[in-house]
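Sharing a structure, written as structure tokens. Questions coming.
Every protein chain of the complex appears in place save one, which is left out.
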Amino acid sequence: MATASSNDDPAAPGAEAAPRFDREVNVGDIVFRAVTAFAGVLVILALALVVVDLGAASGRTLVRDGASFLGARAWDPVHGLFGALPFLYGSVVTSIAAVVGAVPIAFGIAVYLTEYAPLWLRGPLGFLVELLAAVPSVVYGFWGVLVLVPWLRTTGEPALASALGFLPIFQGPPVGNGMLAAVLIIGLMVLPTISSVSREVLSAVPLALREGAQALGATRSEMLRAVVFPYARSGLAGAVLLGTGRALGETMAVTMVIGNRPTIAASAFAPASTMATVIANQYDEASGAHLEALATLGLLLLALTVALNVAARLLAVRTRTAGSALPPRAPRASLLP
Amino acid sequence: MKHPPIDAPADAKMRAVGLSVQYGEKVAVNEVSLSLLSNEVLAFIGPSGCGKSTFLRTLNRMNDSIEGVKVKGSVELDGEDIYAADVDPVLVRRRVGMVFQKSNPFPKSIFENVAYGLRIAGVRDRGILAEKVERALTQAALWDEVKDRLDESGLGLSGGQQQRLCIARALAVEPEVLLMDEPASALDPIATAKIEELISELRKTLSIAIVTHSMQQAARISQRTGFFYMGKLVELDDTTTIFTKPNERATEDYITGRFG
Partner (left out) sequence: MSPYARRLFKDRLVAAACLGAALLAVAPLVAVLGHIAVQGVSGMSLALVADVARPDAIDGGAATGGLAHAFAGTGLIVGIACLLGVPLGVAAGVYLAELGDGRLGQAVRFSADVLAGVPSILIGVTVYALVVIPMRGPSALAGGIALGIMMLPTVARTTEALLRLVPDSLREASLALGMPKWRAVARVVLRTAAPGVATGVLVAIARVAGETAALLFTAGDSNAMPESLTEPTASVTVKIYEYALSPSPVRHAQAWAAALVLVAVILLLNITARAIVRPRASR
């Protein structure tokens, strides 16, 4: 490497005469910088490719007929009808319902693990909860298909219908495959995301603030309310947004239990479909306007998940900087899953 | 190095007997016995890592929530062992307040910071709260500076004001003992002077144990001083005695600046 550069070096003929700084140092560092920067640029490129590809494949559907595409309820590829509403509805409703259900449990786990659990239990229990995230989506889906859905059909949904049947969402035939099954599976899958980020946020609350409350005779729950939650508020909100992003993008398990019907029904038992599942089910067989419509749904899904992720990260940064002049406890490098 | 005798006059407010603290394998406080009298300021001095802060924190059980800490021996408050099995640390801390090295106001308004201890103790009446908050802030010599902005965040105050806010917060619940862990170490000389003045004033109504890294400060504000070294209480005596004719060689070496 160094010898190659000395060929066109004007000072090269006199090199043996005058001792000079070795050129090798510079070349090595230039290569080092170029190679690593190239890898970094590839990361940007990979993201850009996703955006550009979906944008190109969407054929400007959004620009051409944005409102009518987004607002239309009919999806019938055979007759050329492409409305995004059923999928937007399915994605948003299942994700929000799943997150709403998962948040209290996830916060409960996070609080238990940071505040109440005996020390010997914290490591193993935390690991166990994080294992929930390690089980592949398709395995949850498999379990959903063979265990959860049949149970919902024969036991869960009839029970809900007889207990809460006066509510429209618990009316209708107990199908099993449908929104409720999807919500339960998504909730289970976002639980570890929300709880592990919340746990990190809670344990970053400065010890000085905790001790300040305890020194005034606060019980643990009073300390949580007075200083821990106010300090961790935006970080916890970030955890929820991150979980919502995960929920929206969840594909395999959902497609296996949701019934995959492009309908908007009042009943939680009814089959539905989401942006992610319709892409998984139809993308490789689609062409023309159908493909454009699917790519547009992909673009919408991308925009939603990216927005949620960025917002979550901004909130996480705010937790670290605002709230108190005190340094956060355990300032360790955050390894978000 | 002989142990100082346990001094236990009848009017001792708090008394530690044979108190040891262990962090895992490390003995941080070793068999310390001493008493804190009513209406006195008792200072603890010693090189850093000598156990004086750890000892102070045992007096309101602040070490309880730290991983792997074991406390042996007993601490009595008005003759009652605060480490007895049926005693809740929450109730101990209600009577034995604490001010920390770094000011730690809650992310709340000035008023709510001071009112917090009262609120959790069950005071709901707005009038009583306002009255007690004003009294505590006045006691902490902060009232005049903040009376027009009680609704602003406590985090907007200067360092010295924040520390006085934390003192006011501790005083609001009318504790019988106040523990102070190097309360002025992060402050400028003017703010330090204010805090010291305040401590001398507070002595009229309660007992104070203070850890300080400044011997001058100990000499200025305390009636008695204890010298800690390597987890042991080497010597405890009237402050003037400690600083003029200490009994122990180690104490003398420390005050004359030969180590530490």
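A few points about this structure:
Per-chain numbering from 1; labels A and B assigned in written order.
One rule holds in what follows: a residue touches a chain if its C-beta (ideal position, glycine included) is under 8 Å from a C-beta of that chain, and two chains touch if they have at least 3 such contacts.
No experiment lies behind these values; they were computed from the predicted model shown.
For the omitted chain, the shown partners it touches in the full complex are A, B. In the complete complex, the hidden chain is touched by one of A:136, A:165 or A:288, namely A:136. Residue-wise, the contact with the chain that is not shown comes from B:120, picked out of B:21, B:50 or B:120. Not every partner is drawn; the one left out touches chain A at residues 24-26, 28-29, 31-33, 35-44, 46-47, 49-50, 53-54, 57, 104-109, 111-113, 115-117, 125, 127-129, 131-132, 134-143, 145-147, 188, 191-192, 195, 219-222, 224, 242, 245-246, 248-252, 256, 276, 279-280, 283-284, 295, 298, 301-302, 305-306, 308-310, 313, 330, 333-336. Although one chain is hidden here, its contacts on chain B can still be listed: residues 88, 90-91, 120-122.
Here is the rule we go by: only the chains that are shown with their structure count from here on.
Chain A and chain B have Cα centroids lying 47 Å from one another.
Those residues of chain B that touch chain A in the complex are listed here as 60, 62, 65, 67-68, 89-94, 97-98, 100, 102, 104-108, 116-117, 120-121, 155, 166, 169-170, 173.
On the side of chain A, the complex with chain B involves touching residues 119, 206, 208-219, 222, 226-227, 230-231, 323-326.
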